[in-house]
Structure formats: structure tokens, C-alpha cells
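With one protein chain held back, the other chains of the complex are shown just where they sit.
In this document, chain identifiers A and B correspond to the written order of the chains, with residue numbering beginning at 1 in each.
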Amino acid sequence: MSEITPEVVAAHGLTMDEWAHAVELLGRQPNRTELGIFSVMWSEHCSYKSSKKWLKTLPTTAPWVICGPGENAGVIDIGDGQAIIFKMESHNHPSFIEPYQGAATGVGGILRDVFTMGARPIANMNALRFGSPDHPKTRHLVSGVVAGIGGYGNCVGVPTIGGETNFHASYNGNILVNAMTVGLAPTDRIFYSAAVGIGNPVVYVGSKTGRDGIHGATMASAEFSEDSEEKRPTVQVGDPFTEKLLIEACLELMATDAIVAIQDMGAAGLTSSSFEMASKGETGIEMDLDAVPCREPGMTPYEIMLSESQERMLMVLKPGREDLARSIFEKWELDFAIVGHLTNSGRMVLTKSGTVVADLPIAPLAAASPEYDRPWVSPARQPVVPAEQVPETDPATALRALLACPDLASRRWIWEQYDHMVMGDTMIRPGGDASMVRIHGTKKALAVTTDCTPRYCLADPMEGGRQAVAEAYRNITATGALPLAVTDNLNFGNPQKPEIMGQIVEAIQGMGEACRALDFPVVSGNVSLYNETNGQPILPTPAIGAVGLLADATLAVTVPFKAEGEAILLLGETTGWLGQSLYLRELHGREEGAPPPVDLAAERRIGDFVRAQIGKRRLTACHDLSDGGLLVAAAEMAMASGVGARLDSQSGIAPHAWAFGEDQARYLVTLPAAQAEALLAEAKTAAIPCARIGTTGGTVLTLDGKVLASVAEMKSLNEAWLPGYMSKAAAH
Amino acid sequence: MKAKVHITLKNGVLDPQGKAVQHALGSLGFGGVDDVRQGKYIELDLAETDPAKAKASVEAMCKTLLANTVIENFSVEIG
Partner (left out) sequence: MKAAVIVFPGSNCDRDVAVALEASMGAKPLMIWHRDTELPPLDLIVVPGGFSYGDYLRSGAMAAHSPVMREVKARAEQGAFVLGICNGFQILTEAGLLPGVLMRNAGLKFVCRDVCLRVEATNSAFTKGYAPGQVIRAPVAHHDGNWFTDPDTHKRVEDEGQVAFRYCDEGGSLSPQSNPNGSLANIAGVFNERRNVLGLMPHPERLADAMLGGTDGKPMFDGLVEALS
């Protein structure tokens, strides 16, 4: 039964070339356990073999970056001896198979990535993409994913403060669930994964190991064909209660000097965590698999090494600190086991029942994971759609349709299922541009956002990559915070297709360019490829998560209008760009054209100007312009406040293009009317396009004297779609 | 010795989850379901070998922790 045939190799996701490489590395045929280890170490998930070459081109440094990509999460300095540790990660496929548990364990995994580095998680975010609302599975998936994110985050007691959700038919067979965690740590107590100190004990803590999530490929392998189905659940089940205890226990231990290195067991569990730690520390590691706490009797070395059971961590302790650590984990009623020690052999040696069951060289296996330079072609660009080729719909009709469309409708139904206030520091709740949490016990606050416009990325991945970064920059800026750093979650189709590889390459290039121009380095990230069903890929979705710092939390500005009679100013240049706009798609059924170009110099200049004005407490409200354009942004400010506005259009641009075009680098701001002239003058001096387009007040939104809709009516249209959609009997 | 415990909501206590299941069954075309009540099932492995003592002990567990007798009924099956 243990013969390894080409079929078994293929079932483990390795090519015959990779297999030959593995045989050459070992100087013999790997056994089954070793094959399993090769397979997960060299999987796309662990090795980034398609994307590595291009990810290296992203800017990852800045004076405030403490640790860039390569560790569990990125680390930036926010002053006063405090660091922010954050990352976004996908759990797409598991969430499609079992939406509640898939999403829940996605949240659990990203939380561990952050607290494993010493940070207390202070905020969760997410970026979700579902199929068309008409697709029979969509409602079930939305319901399960949202409940799963809430179920996990609410229980661990970390506020889920915001995110974004899109619907598009390209995600019918491949939804995206990208979860982000932001944590806070003292800069002098950040923990890394490099295992050092020959002889130091290797310790396993957390939940027991079960047969969860042993990856699909192995299910097909002959060795297990006689086992009963029941023995092999592939869906991991999350236990947020244990995670909460694990957070508290780890942070308690981290306050001592016991830990040398620590790593969570994420994808590929014990295998990738132990390899990662030993490879970074350039040591060897010996583990006795009999010592690993197991949930079920009779687990094989293969199963123990490949299990993806949740809520587990691997640590290297200083010698003599075992009892201290054990007492903390026992206090929190968690498993604690010394499973091995570090050696100077440079090899991973695993024993079970006194027999060596795997013996692999660490450095070659980790370092020699393949890196591909896959062929790629630049995706064909779409022509610019001039405004005069787009029919003019009555603005009141168009605005109503847009406010109620799936991509713009209120997400209240989603975020009310998330505890977004626990920890008592949430200053800006979900539903605005960026959300904001206060840094506990300080004057500082952190703005957090997730952004991407996948339809732009399909039309032009380079521009789409730039735009995703620019929108995140604007959303943070609109609160007054200074954008500091980015985490990315690159979701694409099959990279073996040159046109998909082209999307990946160009999106990364666009992102890199924007990050450089905006001083907005990428400090962590994750790649999810092969998001295709029956050859139909998802829209390219390089989701951006970003954080920014507001040094004085009392300066924070929000989206709602604040008072009647205030001046409404539009900052940034409006050309009336309708290509790829929601107006074009929702009103005229055309998903086409070149997306709006991103002028990074303008983004930076206008962003700096907006923050400076907020810093002088000049603005009373601020909102970034994005999907749906100007009128939608104005309507959102009105709906959030209950205060209406009178708007006047600007001449020289077709009315529908002015109202609904999606030109970038724009903000709507309000301020007391008496101060409007001064701001206009200052903007002029700074060479920033700025115009007064209206005044707040009343209970309706008017354009050039004509009523578009009452605030109450807009609110009811905007709020009704998602609950109405979700309350229809689920057909699953 | 194994004990099987069924915990159900008392009659008259609103069971929104049961109602939701009933509604879902109806919309999936399973007609004629007049009522749905949902509950919990708990299995215990006991060291006790005397069935009567085991039952008494599990009933005490139910009253103390496993069920909330303000709203829930329980039944214990030994064997």
C-alpha cells in the first residue's frame, strides 16, 4: 500500500519534475509522510511559487516599518514604544464548501498570525465577494459567511469594525473571504518565528490535533481508501472560546522572558510551522509525535503532520522555562506538551513509537521550494467610453437605482451581526470610509480600511492595482489619519494561463507604483490562486487592507453632514469618467470601458491637503468619492446624518457624467459656510481643483433646484435591499 | 455505561429556531409539517454500573446544569 505511484504524486499536487527534485534532495524515495510534507511545503499556499518573483517588486520598507513580509504579519511603529501588527489572509475555498466554519476559521487563523507576534488583536476587518444575487447559492453563502465571521470574532471579543462586500457573477463558483486582523504590541516585545538555541525545548500548546482539514489531495490517495468517511473530515471547525484562552495565555507568557520563538499552526499545521521555525533559525528539529496531544486514537504521522486543526501554536522556549509556561497554559485550561527539541543537524527528524518516520533536510526543502517565472501576456485594454456615448438617465431615477443596487446598498444587515464595539475603543463604526479605533489608553487612533474595485482590475489590472491602493489611501485620509502601510490579499484565477498571470503581474506592478508614490509600503500579504470554476476565473481581486494613524484622536472626521447651512466643497478634478462606472453597469447594463485613470501625484497632493485641513479642524465632514460617483457620495453623507443638501452642478461636463462619473482623487467635504472662501483660496494656492457645489440643510437632496429624493426615501431604498434579499426563503 | 439525554423546550415556550426550520422546510416543498421543535442531545460516558443510580445521577446533572428547567424539559435514557 505504501508504493508511491505517479497517481499518488499527482494527487498530492506535485508535478513529476517536483517529485524528481524531492527524490534528488533526499537521495532516496520519500515515504508517504515525507511526500505529504513535500506536498504542503511546495503548495502554492505555502511557497508562493507563481507570485514570488513579482511580490519581490513591491515596496516594503519605510522608516516606520519594523518588519515587512516574511513573518506571520507586518509590523509598523506608531510611536511611544507601540507597534501595530497586521495582515489580511484568504479563506476562500473552505468558505465556499462550508461557509460558517470556513469563514470562522479564516478569522481564527488571521487572529493567530497577529497575536503570535506578541500583539493583542484590537480590530478585525474583512473583504468579501459573493456571486450574483440571482445565483441559487449566494444567499446561503452570504448568510453562513457573515454568521461565521461574527460567531468567531464576537466570541473572542475583538471588534469587527468594517470591511467591504461585492456581488458579481464571476464569484458564483469561487467566493472570496479575506479576513484582516490588526493588533497592538509594545515595540520591545515583538516575537518572531526563528528557532534558535540548540537543545531548546519545542512546545505544543492550544487545542488537540484531530483529523481536520487534511488536504483534499490526500483524500484521493490509496492509503486511506479503506478508512471510513467519518474519519476524515476536511472541514476544519473553529473554537473561538479556545482561541480567546489561547490569546490570553500567549500574551501572559509573552510578558515573561520564556519564549525564544513562536509560530501559529495555520495551513499545513505542524509541518509548515516547524519547518518555518527551524529554517528561519537555521537549526534542526527533532519531534516525538507520540507527545503531540491528539483528539482521536490511532492517528498516523502523516495525519499528525498534515492536520489543520485550529487554535494550536508551536513555541521554542528558553531552557528551564518549561514549568513557568506550563503553569500559565494550565491556568487557561489549554493543552501543553513538550514535543521535541532543537538540534544542530539541519534536519527534521520525526519519531513515532520509537521509530523514525521522517527525516528531511530543512534548508534545502524550504529554500528549494520552486519559484516559477510563468509566462504572461498583458491583458487587452478596453477603449475609453466617452460620456456622449452613454445615455442620460434622469438623475433622480439613476440615483435611486444606484442607492438600491447590490454593490451600493447598505451593509447594515452584515455589520450588525458583528460586535463592532467590544474592547471599548471603536470611534468610527462600520459604514463610513475607514473605521477607527482608539489606541487604548492613549490620545492616538488607528484608521483601518479594506478596498478593491475588481471590475476596474479586469478592465486594466495595472490601473486597478493602482486604484485599490489609492482608494485605501483616500479612505484613511478622509478620517484625518495618515496612511502608513498596506497588507494585500491577491485573489486571482489559474496562474498557468498567461492572461491570468498577466493580471497578477500587472496588478502587482500597479499596486507597487501606487505604494511607492504614496509612501504606503506593503508589510504583509497573502496570495490565493486557482479561483476558477469550469475555466471561469473570478475578477482579478487584489484586495488591499490598510492602516493609518491619527496622532490626536479628537481630530477625527466622519462621513455624516454635521449641521444645516454648511458649505459642501468638491476637491479634486472631475472629468466625468463613465467607463466601468456603476452608472454604466446598473442603469445601462454595460460593464465596459477603460477604468478611471489614477493620478498618483494628485492623490498624494490632495490627500496631504485634506489631512492638513482636518489637522486644523477646518472640516466638519469628509467623504471619499468612489463607486457611484459624486451624487452617491453626497447621498451617503445625507443618509448618515438625516440632513439634506442643495447641490448645483458644474458647467462644462455632461450632467450624467458629472453626477455619476468615477474620477479618482476626489473628496466631498463640508465646513461652516463663512469659511468656504478661505478654503477655496487655499486650495487654489495649492493648485488643487476645488469648487463649492452646494449647501447642507433640509430633508431632501436637490440638484439645480430639482428634488432628487428625500433623505428618508433614500435611506429606505438604501437600507431595504440587503435585508429584503436575505429574508427571501433560502434555497440551498 | 452510556447515558443519552434529550433536552427540549417546554410546550408553550417560543422556539424561534424550530419556527425557522419549519418555514424553511415549507419553502423547500416539504408540506404538512405542522410544528418543529428543536432541542439538544447529549451523550455521557459514565463509570457507574448501576442503571438506577446512573439515572438518578444524570437527572441531577440535568437539573443542575444540563437543562434550564425554567424553559426546558429533559429525558434520560440509560444503556
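In this text, a residue touches a chain if its C-beta (ideal position, glycine included) is under 8 Å from a C-beta of that chain, and two chains touch if they have at least 3 such contacts.
These numbers come from a predicted model, not from an experiment.
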{"item": "Residue in contact with the excluded chain [from A:A10, A:A147, A:A267 or A:L482]", "value": "A:A147"}
{"item": "Contact partner of the left-out chain, one of A:T105, A:S410, A:T426 or A:N491", "value": "A:T426"}
{"item": "Where the missing chain touches chain B, by residue", "value": "13-14, 16-17, 20, 64-66, 68, 70-71"}
{"item": "Residues of chain A in contact with the chain not shown", "value": "147, 150-151, 154-157, 239-242, 244-245, 332-333, 415-427, 429, 438, 553-554"}
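In this text, only the chains that are shown with their structure count from here on.
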{"item": "Distance from chain B to chain A - Cα centre to Cα centre, in angstrom", "value": "41"}
